[in-house]
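Complex shown without one protein chain; remaining protein chains in place.
Letters A, B, C, D and E name the chains as they come in the text, with residue numbers starting at 1 for each one.
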Amino acid sequence: MQPPLKEASNVIEPFLLKEMAQRALSEDLIYGDRTTETLFPHPLPGTGSVIAKEDLIVAGLDLFETVFSILDPNVQLTRGITMGQMAKNGTEIVQIVGDGRAILKGERTALNFLQRLCGIATLTHQFVERVSGTAVKIVDTRKTTPGFRALEKEAVRLGGGMNHRFHLGDMVLIKDNHIALAKGIVNAVKQTRAALSHPLKIEVETTNLIEVSEAIKSEADIILLDNMPISEIRRAVAAIREKSPSILIEVSGGITLKNVEEIARCGVDMISIGALTHSAPAVDISLEITPQ
Amino acid sequence: MQPPLKEASNVIEPFLLKEMAQRALSEDLIYGDRTTETLFPHPLPGTGSVIAKEDLIVAGLDLFETVFSILDPNVQLTRGITMGQMAKNGTEIVQIVGDGRAILKGERTALNFLQRLCGIATLTHQFVERVSGTAVKIVDTRKTTPGFRALEKEAVRLGGGMNHRFHLGDMVLIKDNHIALAKGIVNAVKQTRAALSHPLKIEVETTNLIEVSEAIKSEADIILLDNMPISEIRRAVAAIREKSPSILIEVSGGITLKNVEEIARCGVDMISIGALTHSAPAVDISLEITPQ
Amino acid sequence: MQPPLKEASNVIEPFLLKEMAQRALSEDLIYGDRTTETLFPHPLPGTGSVIAKEDLIVAGLDLFETVFSILDPNVQLTRGITMGQMAKNGTEIVQIVGDGRAILKGERTALNFLQRLCGIATLTHQFVERVSGTAVKIVDTRKTTPGFRALEKEAVRLGGGMNHRFHLGDMVLIKDNHIALAKGIVNAVKQTRAALSHPLKIEVETTNLIEVSEAIKSEADIILLDNMPISEIRRAVAAIREKSPSILIEVSGGITLKNVEEIARCGVDMISIGALTHSAPAVDISLEITPQ
Amino acid sequence: MQPPLKEASNVIEPFLLKEMAQRALSEDLIYGDRTTETLFPHPLPGTGSVIAKEDLIVAGLDLFETVFSILDPNVQLTRGITMGQMAKNGTEIVQIVGDGRAILKGERTALNFLQRLCGIATLTHQFVERVSGTAVKIVDTRKTTPGFRALEKEAVRLGGGMNHRFHLGDMVLIKDNHIALAKGIVNAVKQTRAALSHPLKIEVETTNLIEVSEAIKSEADIILLDNMPISEIRRAVAAIREKSPSILIEVSGGITLKNVEEIARCGVDMISIGALTHSAPAVDISLEITPQ
Amino acid sequence: MQPPLKEASNVIEPFLLKEMAQRALSEDLIYGDRTTETLFPHPLPGTGSVIAKEDLIVAGLDLFETVFSILDPNVQLTRGITMGQMAKNGTEIVQIVGDGRAILKGERTALNFLQRLCGIATLTHQFVERVSGTAVKIVDTRKTTPGFRALEKEAVRLGGGMNHRFHLGDMVLIKDNHIALAKGIVNAVKQTRAALSHPLKIEVETTNLIEVSEAIKSEADIILLDNMPISEIRRAVAAIREKSPSILIEVSGGITLKNVEEIARCGVDMISIGALTHSAPAVDISLEITPQ
Partner (left out) sequence: MQPPLKEASNVIEPFLLKEMAQRALSEDLIYGDRTTETLFPHPLPGTGSVIAKEDLIVAGLDLFETVFSILDPNVQLTRGITMGQMAKNGTEIVQIVGDGRAILKGERTALNFLQRLCGIATLTHQFVERVSGTAVKIVDTRKTTPGFRALEKEAVRLGGGMNHRFHLGDMVLIKDNHIALAKGIVNAVKQTRAALSHPLKIEVETTNLIEVSEAIKSEADIILLDNMPISEIRRAVAAIREKSPSILIEVSGGITLKNVEEIARCGVDMISIGALTHSAPAVDISLEITPQ
């Protein structure tokens, strides 16, 4: 069965996509496209074929299409695949029929979006595959490209991952630097608990077993084990599960495709990975234009 | 001797940096920072120390600092290193003295910028090192993060690379898709030459020796050899140098740290690499806050 | 003891306040202030005194001050009272010393902000007072002035209330219209639970006891009793507490200063009130300018 | 006979309405609508019925409709009533047929606009009714919600009121604080008269009979009687009408539905009321969605 | 005696000037200034001297200075002359002391503003001089550069002219095209009079004596004689003055420095001239930079 979100479209509203696409196009087209406008002064019916050049999970297709709709309101876009699906090397992801000049002008901007977002979905998918035998959830972070957080987090979902908080206002996460400045974990959790109406889950970052033990006492809802060795993770999990079975456990720091499964098997609930968004390499996608 | 650009600051005007930083901060702070504002209702003098956790070339420091200046107008920022220099693992890149709450709020946004831009400069530097025995220039592309082209191209310069065109209006580059839609390379070059006042250099992309030969006939100023095998690159270079020694030769496509030197030794002038900007992984940098 | 948030300042970042203030000032000053500029062509040292003309809770002072700082960078602002405190009728809230022309130009815009936000804080405070003998929390809604949600929600906090969700992306709230379109409450809760990583609390709106009973079955974290008569609220609370003591109970709909205490005494956890933000009347505040 | 403006549409241009609606929607949808997108991944034909839950004057319908047109370009909107008309309790104001997901996402934002603007028109209408036996005009002020002045002033017109000045550049109004800083009313009026080309009417605010007498001497075109007791208003009117019958007389300050008629009967021309825009409570309007 | 407005500064608020200057600078500096940043990587103390190369009236100095303040927050600007004064050929208008690199980068943008706005003030001044023996006022139109209306209208005032309406919402002007679509002048004036609260002056454009006669009947406050020959203007003035001495008379169309005095002597009140803003040639101003 296909999970429902994988077929979703327009999770980010089209008017927001349009703003992003226009800002990006402005960088390239503020003074026109001297090559295209000089070579092709007349409308030029053409077809653009967008092909996966490696196996990848499709994300960002809405934004990709928005670029061409802005440049040619009559463009026809036919998807060969749904967002969230894997496009095997050679698959046609989408076909663009319209004014070839618009396709030429938008090609680079549209691919810049698509290759990055598919890259994120694809890397997320690889992590999700690695932990498929477990109940662990692969989760993103706020280590996103400035201005593209909502989109990159959607790409993570399309890759099968789930989202950690979106911004500094929608959850409490007491991190190492907060603890360094505050007077103890227990006190910090109480202070934030008192200020929040709906008992939102409060999460505390810990870096060693002493902090874990304080975090348990603090009645935090989620405990984040940051950059701990596997053996320490195991001991932390044991301690938490024993004292407070309802607390959720998240791990972060130094997660790779190699070690993610072993960490997952420690019995944690979530593994959050900054690299999903800050270091996913662009995937290889080509756009070839032919005259009609 | 230090090349002059490496010491430059403010290549991107501060008012433009401020716009970028504010847009990024808005994503995180549109509804406040519930953790920090709840834990620390009063000013909280603190010091943030930004440390390279691996060897890296510094870029993006202006923008990084702008984030904190927006959140705390009285912040004091002391650089431990100049942009364009290598920060060895453990080096303090910059020290931030100010309201610890501002440091907490800006940490993620500022690091998102810094880690990406240092990543680009560092990867560029690695390519530049590989070809250091040659006269070849390492050049970027328009495969940049939408909205950050000027900054990412500055990072390439700080890494020792040079910039290809900035936008579609500042040069003519007749690419594969233009050629597919036009009536021959020779004709295309003539058409654009006629429309341009100052005889800007016109570049033509070629994918095989037949196209190279047409490009030579077209009197293009620069010939781009795209995705050719090494042997073909060598034959193309020989053909061009023989017929038209003043034509510049650029290579692109499939360039890696492994093959860049061999390609450079083919006698080309420039090697352009999309990965510099689209796939540079974020470098590891930490920010630790201590109370004053 | 003063709760910590009451003394907080800058919960909304100054750069965001500046944007709001500038947008508002543009409405008034896009073509200048013909009266002031004609009467007073020269700098005109003056003092503005901002006086509460009725008892009120202070909110919005940061934004109020921002208006004058934009119009006169040298203005001196001295607060007579902290945000979140009650200013009795006659209290000087803040004194403005600067160019009288800037005070004249900014007066209306600044008061428009201040009177509305103090109005919200004051109305919230009245509701909070009414339920002071109970553990019930007074909570806002998304019925805010477009463009001012973060500010109006801060005013609610300053009045002693707490915030419901900020936007459609930071919590799940399955309302009457969702239920009308979905296939049952139980199914709806499950579907959203499956798509969310960190088990965020999921809330379901109910309008009668049958729906309440379904909501209990659905294992929702919070049940909202909307527009129910007091007797039905009591029966719903009893049913929920019996079956599932950890579920939080929220009431909304038709809440007034008259009936809020009786509802609070039904044993619910939260009472959410749209009127806090959509119908709080502006409080009376004067600004009198005297020459220096 | 229907006054012409009551049937007007698009007084505020659609492109400006679109900007306002998009800014408001961004607050709610910047990170998507997790409830709706999770429950309903597929298009969901639905009908929304917008019903007046009390007697009200309709305003803001253009903006209300704009919200849904942005979220669903194919939405069909059928008005049950014209702007400026009274919708009796139970009247269907407008019917929305389209993707139920768009209706769910836009509901709150659209109602926030509609309830506030109808509230202003309705309150204005109540004041206008009270003075219907007189020639007095009910007029608004600049005490509007920042960013919505044009819209709120249109709502006042739709309620049967008229508009005072729109911004500080379109009329001269010498207020108490100007007078406090200037050298006398007579001098102030002359100074502004000299600087204005088309002899725009110049208005002077007065707070007692001495100032009224100066204002008459100053040859101001309009005299504003601010916060005077009824008896003083009567004497001021008598003095002005005797000396200078062409001067217009405006009253402001402390106007309520109770005292407005008595003031109107003093023989003034205009009564301006800040509460029309700063304290009109939101009217009750429901939106119910049914599947198609 | 110097009229007061001539000494005014900041008629357009600095934050609005900053927005205009930043938008303009973005056009030039979006990708940096390759010449300056390459030649001068280090701070470069310099002095810029701005010299009038012909006699001109100074306007736009605030905006000119804003450009440099943006690029160099420490710049020192010393005016040699006040706005609204005549700078004789050779006069130093302003001296700029700061980072020479900022002066180089801002030079063109700042001069583009200054030369245009001084051009408008200077042309206005020439018209005002021509009619100096009369009571006629020289007035501008809405034929301004898009985005710069407020500034260009300020330049007109600085040149001694006065402003016609600022936008379509601040006055009624029934023009030829309105009349072509409406049912007669008399009816049109009545219709607008009924919809306006404060009896704003209503102006009607006429193109022949029949329309003038209708306009008189309509009780318009101002009659605009558009593109009439001198003899017809004289007859129109006579007719209006006879029937309705309080009506103001404006002339427009085909006004030149040659014919303006003759028209002024026909006894009209105002002469409006589109060329003041749409065709004023840029005046000659130089900026020379010397190292310190």
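To be clear about the criterion, a residue touches a chain if its C-beta (ideal position, glycine included) is under 8 Å from a C-beta of that chain, and two chains touch if they have at least 3 such contacts.
All values derive from a computational prediction rather than experimental measurement.
Contact with the omitted chain, checked across B:88, B:201 or B:241, is made by B:201. Taking the complete complex into account, E:167 is the one of E:79, E:167 or E:235 that touches the chain left out.
Considering the whole complex, the residue from E:14, E:32, E:84 or E:98 that touches the absent chain is E:32. When the whole complex is considered, the residue among E:11, E:104 or E:128 that touches the unshown chain is E:104. Although one chain is not drawn, its touching partners on subunit A can still be listed: residues 22, 25-26, 29-32, 37-38, 41-42, 70-71, 105. For subunit B, the residues touching the absent chain in the complete assembly are 3-5, 137, 139, 150, 162-166, 169-171, 191, 194-201, 203, 222, 248, 270. The omitted chain makes contact with subunit D at the following residues, 4-5, 7-8, 11-13, 15-16, 149-150, 153-154, 166-167.
Simple rule for what comes next: only the chains that are shown with their structure count from here on.
The chains in contact with subunit A as well as with subunit E are B, C, D. When you average the Cα atoms of each chain and compare centres, the chain farthest from subunit E turns out to be A. Spacing of subunit B relative to subunit C, judged by their CA centroids, is 45 angstrom. Work out the mean CA point of subunit C and of subunit D, and you get 23 Å between them. Counting partner chains per residue, subunit C has residues 4-5, 29-32, 38, 105, 149-150, 166-167, 169-171, 191, 195-196 touching two or more of them.
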